[in-house]
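Of the protein chains in this complex, all but one are displayed in their positions.
In this document, chain identifiers A, B and C correspond to the written order of the chains, with residue numbering beginning at 1 in each.
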Amino acid sequence: MALEIETSLTEILARCHELSLRQRIPDDEAGMAIGYFPVYFPEEIVHAAGLRPHALYGGGNHIEVRYADARIGSFVCSICRSTTELGLNGSLKGLGGFFAQPICDAAKHMAGIWGRNFPQQDPQILALPQNVNSPASARYVYDEYQRLRGILAEKVGHEITDEAIRASVRVYNENRRLQRALYAIKRDDPARLSTVEAYLLIRAGTRLRREEHNELLRAALRLLPERRVRQMDKPRVIFLGGFCEQPPLEMIETIEDVCFIVDDDLLIGQRWITEDVPEEGDPVWALAESYIERSAASPVQYDARKRKEDVLMRMLHEAHAEATIISAAKFCEPGLDDQLAQSRWLDQQDIPYLVLEFEEKMTSFEQMAMQVETFAESLLFE
Amino acid sequence: MTTGILVAGIDIGSTYTKAVLLGTSRGVRATAIRRSGYKPAAAASAVFDDLVANAMVAKEEVTYIATTGYGRYMVPFRHAQITELTCHAVATGHHFPAVRTILDIGGQDIKAIRIDGMGRVRAFRLNDKCAAGTGAFLEKTARYLGLETGDIGAYALRSRKPVEISSVCAVFAESEVINHLASGVVPEDIMEGAIVALGGRAVQLMKRVGLEPDFALAGGMTNNPAMVAALESRLGAPLHLPPNGLGQLNGAFGAALLGLRRVERLLADGRAIMPPSGEDEFKALRWSTYVAQSASPAISA
Amino acid sequence: MLYVAGVDVGSTQAKAVVLDDEGRMVGEAILDVEMNMGTAAQQVFEKVVANANLTPDEIAFTVATGYGRYRVTFGDLQVTEISCHARGATAEFPRTRTVLDIGGQDTKAIRIGEAGEVVDFAMNDKCAAGTGRFLGAASFALELPLSELGPLALKATAPVKITTTCTVFAESEIIGHLAKGHRPEDVLAGMHYSIATRCASLVRRVGLTPEITFTGGVSRNAAMVSLLHKVLDTPLNVSAQGHFMGAIGAALYALDHARAGTRHAAALAEEVAP
Partner (left out) sequence: MAQAHVANPAPTVDARTAGQRLVNQWLAHVHTAHERGQPVAYIFVMGNAVEILRSFGFELVFPEINSLQTGVRKMAPDFLAKAEDYGFSPDVCSYVKADVGLMLSDMQHPSGTRIPKPDIAIASSLCNVYIKWAEIWERHFGTPAFVLDIPGKRFATWRPLPGTAQYDADTRWVEGQLRDLIAQCERITGTKFDPDRLAEVESNVNEMIRLWVEILQLNQRRPAPYNSMLDGLTYIGVLNAWRGTPEGVEYMRLLRDEVAGKLARGEGRVAEERFRLIFSGTPCYVNMRRLVELFESHGGVFAASDYLTYAAGGLDSSGLFYDPSRPLESLAEVTTLASQLGLSNHFFSHQTLAQQVKEYGADGIVYHGIKSCRTVATSMADNREYVTSRYGLPTLYIESDLIDPRYWSDAQIKNRVDAFFEVLEQRALVKGGD
């Protein structure tokens, strides 16, 4: 029985893993796939148009950069570089649209790069506002989401109805509930579900129809309670720094060899709305208002109500974590700035933390393992 | 000689493999050192042979073996592996209870470690991205000036007017060195300039962990009097150095010390010391390696 | 008979050639830069003149190039190595549209226009990754002379992926791979591949237009030539005199000036050189 459950889980995870490596747009999605660069993006509207949201989470450490180095400065983060590479090497040829959001200065340039190189994909900036504290904010997000709706309607040649968007919101609300259930397991019983496993399960959603992803998550959630678990004595930590560029799997594994990651900001773009989006009323308004009122904090969002230190404190408290691993992608200015603010705050609170820097393309983890082990040793052997 | 517990610490570094044998009284019973070469496991085994020979004991008399250094997982006969940071910290804390900040300048990286009064690691930072901030920078400069690594310190001490070396890349620092030589700067001033530059980077890293005194230096640079002087002048405070030539052996000493503590703890709890299994622990399926099997990014050369 | 000289003073080597008024090479010389670029330039010039069985007075015009070009006190004119490599490459391979020069400390990609003029260029000289220096690291770690690296790399069967871009760390990475049991030829092939991909990226920066001519000291390395061919998917022209290409280009500029008359050339020299 235990073996069967493990086999079934492994099958699901192997599928997720295969999906996470898929960069090329499948032929049957050509023209239907709407690419978007992290972090916050209202996939529901794309889904409601009958198109396929295609999250662009970089090239990881499996692609070779041949063309993009000639186009992107040497001091720019890897996700911008590898995404450009995927464009230039033809992997994203099938995109029927491309959206970047002004989350940071490098991301804004993605629309310009795309415009010069792939004008036929109609690259656009979706102007997500950096001021969410004005009474006018929700209305502005609403206007911009309506613009998105108009662009997509033109692509598919018909109007996208409120009813269609509401139906998509329901599918995505279900998806978010399932993701929250995964995170609850990870928090309450971390030996039962590793962060790499949760990560693969959630990342699969970037390459599947959302309904299908819901089924996959439900299947995993059915199996997990039955899984046989070996309890281990590892410190409980929070991992920060994976909100945009994604750390390599090896990095998460390296941390999990000696720590339990009981909460994190990995793939926050797939989990950016933290509660259910209202399923009644104007659905575009519901989405816009959810960005203002129910979105996860990240270094690329300014909100006077979400001080970075408070957000971290709440995470530590709710996840019963004893320490933090604060990571930042190389050259990610928002991440590096927050990393410093948070580490100074942790110093004041006398909460142990480890600072790590990563790049999605890194392939050597020995040095990192040494640091993480030392950190765990310092937590365990008080 | 069979007097109580014997614990070995073996530090498998990229260049040298070092070992220390400690007795119950925490006294050093023997030390050994060899080049790591291409086969770290073999080097560790040979160093262990040397160690027991030097101590004139039998291998079986060694109660516990703790490994550290980059090859810490490559030794099948170990009881436990501990990172070199933890080891350096505990060793330094043992020798100098007042030390709060440790600097370790290695060939591949620099480490700054903050410790508490018990020698426990409180915070640490590494610089390993660019060779300009590591001991390799000095070796490069020395090589260019035709010096042996071991002579760097004594040579630099002759300097009266060190030059400023501002290049951020160790390779391009060479061009600076060429330029300085061409414009008539004497080699010792260049060598000292490189030491001052590296010292500055090292102290900056120490600031990242708080720069709380007392300070200690660990690793190979303890043999370099010019580096020690440069750091002390930059810090405006003296540096504690490992005693009795233990500088290079600090990691191994720390490993042995932690091993001894562990043995004492196990014995106090009435638990047995299991022989090393020689096998690595069972590890969960690693999805990253799963990737490597299914979609190997083979070099198309 | 009219003779001209081109002197290319780099950070590691100084090279010089003498041409006659037909543009034929009548002498060449090369030596390592030890302490002083100016001294090296003077010595290599004396050597090349001697090799050509001439006296310095017989050289009508000298053009200096390379990083040390302003240290060449006896030169009549300084021209950057960009223009000189382009000139040398197009003289031998007139259909050249792209030049790749891999030198000891910097790498250059140059795009050439229809009339042989330089249209664009890109250089890698902030970090030594992708330069000949990277091979220097391999040579040191493997204790093999530079000239043996290429032939050995060609014997590789399972190239190793080199991850570091820092030349200094490359040495230790090589040692690490050898420690893990990889064969030297496989590690070397990985090193060559790492350089080739970086250089290819530099070439793409100026636009990969055939024909491509490969110049500089590393052009003598057969493994690099074949890897670049693969990575760029285009054959490369390689001259037997590839490592002298900068000096040859400089000498050809000298020939222009010598033919136009020294007085004019001197005036121009004054105007161009600050």
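Side notes on the structure shown:
By our rule, a residue touches a chain if its C-beta (ideal position, glycine included) is under 8 Å from a C-beta of that chain, and two chains touch if they have at least 3 such contacts.
These figures come from a predicted structure and were not determined experimentally.
Contacts of the undisplayed chain with the visible chains, over the whole complex, involve A, B, C. Within the complete assembly, A:70 is the residue of A:9, A:39, A:70 or A:182 that touches the hidden chain. Across the entire complex, the residue among B:143, B:207 or B:265 in touch with the chain not shown is B:207.
Summary of contacts with the chain left out: across C:46, C:92 or C:120, the touching residue is C:120. Where chain B meets the omitted chain, the residues involved are 166, 168, 172, 175, 204, 207-208. Where chain C meets the missing chain, the touching residues are 67, 78-80, 82-83, 113, 115, 117-123, 125-126, 205, 207, 274.
By the touch rule set out above, chain A reaches the unshown chain at residues 70-76, 80, 84, 102-106, 108-109, 111-113, 115-117, 122-127, 129-131, 133-136, 139-140, 143-144, 147, 299-300, 302, 304, 308, 328, 330-331, 333-334, 336-338, 340-341, 343-344.
Criterion: only the chains that are shown with their structure count from here on.
Greatest Cα centroid separation from chain A: this falls to C. Taking each chain's centre as the average of its CA atoms, chain A and chain B sit 38 Å apart. Each of the following residues of chain C touches two or more other chains: 126, 161.
Residue positions of chain B touching 2 or more other chains: 297. By the touch rule above, chain B contacts chain A in their complex via residues 70, 82-86, 109, 120-122, 124-126, 128, 283-288, 290-291, 294-295, 297. Chain C meets chain B in the complex at residues 11, 33, 35-38, 105, 126-128, 133, 156, 159-161, 166-169, 172, 175-176, 178-179, 181, 189-190, 192-193, 227, 230.
Within the complex, the chain A residues that touch chain B are 10, 13-14, 17-18, 21, 62-64, 194, 196, 200, 248-250, 253, 257, 352, 355, 366-367, 370-371, 373-375, 377-378, 381-382.
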